[in-house]
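Apart from one protein chain that is not included, each protein chain of the complex appears where it belongs.
By written order: A and B. Residues from 1 in each chain.
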Amino acid sequence: MTSVTAGAGAVPRKPKVGSLERQNRWALRGSYAALSVFVVMFLIPPFYMIMTSLKSSAEISAQKGNPWIAQNPTLENFIYLISNAQFQRYFFNSVWVTALVVVISMTIAILAAFSLSRMGFKGSQVISTGVFLTYLVPPSLLFIPLFQIVGSLGLINNTWVLVLLFPTLAVPFCTWIMIGYFSSIPRELDEAALIDGANYLQILTKIFIPVALPGIIAATIFAFTVGWGAFLYPLAYLYSADQAVLTVGIVRELIRGDVFAWGTIMAACVMGAAPPIIIYTFLMDYYVAGLTAGATKG
Amino acid sequence: MADSTLAIGAGAASTPRRQVGSLKKLARRRATTALLLCAPLIVLIVSLKVYPTFYAVFLSLLDRKMNSFVGFDNYIFLLSRPSFQLVIFQSCLFALTAVLMKALFGFVLAHLMHNIRGKNQRIWRGLLLVPWVIPLALSTLTWWWLFDPSYSAFNWTLNWLGFESIPFLGTTWNARIAVIAVNVWFGAPFFMIMYLAALKSVPEQLYEAAAIDGASAWQKLIFITLPMMRNIILITVLYSLIVTFADFDIVRILTNGGPQDSTHLFATYAFTVGIQSGNIPRGASVSLFMLPVLATLAFFVLRDVMKRNKEIST
Partner (left out) sequence: MSQVSIRKVVKAYEGDVQAVKGIDLEIGDHEFVVLVGPSGCGKSTTLRMIAGLEEITSGEIWIGGDVVNDVPPRDRDIAMVFQNYALYPHMSVFENMAFGLKLRKFPKDDIKRRVDDAAKMLDIEMLLDRKPKALSGGQRQRVAMGRAIVRNPKVFLFDEPLSNLDAKLRVQMRTEIKKVHQLVPTTTIYVTHDQVEAMTLADRVVVMNHGVIEQVGAPQELYHNPQTRFVAGFIGSPAMNFMPCRLEQAAGALRVRLSDKLSFPVPASRTARYSAHAGKSNLVLGLRPEHILDARPHVEPDQHDFDMTIDVVEPMGMESLVYFTVEGVPVCGRVSPNAGAAAGKSMKLRADLSNMHLIDDSTGKVL
């Protein structure tokens, strides 16, 4: 790579260094270009979702001009939904179901993870692995037998059935995440706390939970995402409008073959997607941590 | 070990035998507390995941009215139906193609992201992860609207560029491609995040050493990046195969299995047969067809995870 010329008439050395830099700069520009293409591709649906939600039914049916931009943006769809009792019901159901599910799932997961990662007892290894295994059993396998079980419990068409079933979707992975985070806390911390006079409950609440807080947030976000966006179980077990949650409600009730309602439908989707997106905007790092925790810590 | 003839000084209250006894009690008490803490988890999993799986097997052996045993009749019936044979084909096609594309896109994206340092990376990452964050049912609805036969914005763009409209969900192969596309759109961010994390964990010095040894960019990729990322790649692919294979939301909303059963997967077909048509045992049989494939995949995931599990449990 040397371009040393003997004697005078020196070839300036700078271009050598410069060309490497320039190479890197071109690579960077190329990366940005490619990434921009991907970003556009990835964000087309959300963008169009928002755009459509701002269109009136008249505008949608008229089909004049560029559908990618709302010609006469209006909030009438949103206003309609917010004042619509049925939609309010869907939203309300989603909120309380998800809230309960998150609390239940995290409680079960934290207690179990504390026990499995710290209080070593015979079979804890088996249970840990078993927990992870069951995470791989998909809801599409279980929903049919569960239909019978739920039926015999008299919970068909009752929103409470989701509070019973959704934890099964979240708890295995949440436990897995928490086991990973708890295990990374050095044992000496427990011992120092024991000597300081803490009992096991105090060790959990005053030491483990604060120190593993990032993991708890990540796991909570995961439980929320699962509960809020679940579709199969609600579709299979809930039938009347007042029992439904957002995902099912929007898909089933609002689609009535009436094309012009798409503005409303998209507005409903925007409102349904808003809570996860908002949480995501503020807690993005925990979102990512939750995803990668599965692989790197466990 | 227990030296019962211990010479005890003044004021000693305990005998050795009582010591050993109460020590054991202490140990047992801790183990019981530990089990109690695990109990909710175990009860939940056993009653709502393990038991239903076995129950499903039992159900699949019954007749439609669920009164009598018919053995494997449901399975034989299903295998003879062309629509179900299509389901098998489609599920495998869907899973393999979608996962392959997701892995490729994720890999490429991870590399592109890796080139961008510092705070900027967070912004790009934030934007690219959005498909994963939106509830799948809702984003699938948007795709449906984008694919709508009469109002598709994609078709408007094609027409505007001078091309013919495409019936995205109207023909067999178009519908299949559309379903795969939505799944790839939804899942690629996951792969990107995982691969990016894996890329970050490869020590920079390895690349420097390779550069000195004279490796080209391509060689660095083959000989350093891929081997170091092998574990993560394997785990994400296996995990995604399981999840994609059992997917329900996209097909149900986008095509509901059509046109003419050409996009049905096990999950959606089971729903149609079991819940909509009311034939629970046959629906269970459909679902159970997934079990062998899932079990094999799970076995490989488990093997890899067990290695790491050893370090974690106590």
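To be clear about the criterion, contacts are C-beta pairs under 8 Å (C-beta built on N, C-alpha and C of every residue); 3 or more make two chains touch, one makes a residue touch a chain.
Because the structure is a prediction, the values reported are computed rather than measured.
Trainee: Would you mind spotting which of A:S31, A:N158, A:Q202 or A:T292 touches the chain that isn't drawn?
Mentor: With A:S31, A:N158, A:Q202 or A:T292 as choices, the missing chain is touched by A:Q202.
Trainee: What is the set of subunit A residues that contact the non-displayed chain in the whole complex?
Mentor: The missing chain touches subunit A at positions 186, 188-189, 191-199, 202, 206-207, 210-211, 213.
By our rule, only the chains that are shown with their structure count from here on.
Trainee: Using the average of all C-alpha atoms in each chain as its centre, how far is it in Å between subunit A and subunit B?
Mentor: Roughly 14 Å separates the two chain centres.
Trainee: Where on subunit B is subunit A touching in the complex?
Mentor: 30-31, 33-35, 37-38, 40-42, 44-45, 48-53, 55-56, 59, 105, 108-109, 112-113, 115-116, 122, 124-131, 133-139, 141-143, 145-146, 148, 150-151, 153, 156-157, 185, 188-190, 193-194, 197-198, 201, 232, 235-236, 239, 242-243, 245-249, 252-253, 266-267, 270-271, 274-275, 280, 283-284, 287-288, 290-291, 294, 297-298, 301-302, 305-306, 308-314
Trainee: Under the stated contact criterion, what part of subunit A meets subunit B in this complex?
Mentor: Listed in rising order, the residues are 27-28, 31-32, 34-35, 38-39, 41-46, 48-49, 52, 60, 63, 66-68, 107-109, 111-112, 114-122, 124-125, 127-134, 136-149, 164-165, 167-168, 171-172, 175, 179-180, 183, 200, 225, 228-229, 231-232, 235-236, 246-248, 250-251, 259, 262, 265-266, 269, 272-273, 276-277, 280-281, 284, 287-288, 291-292, 294-298.
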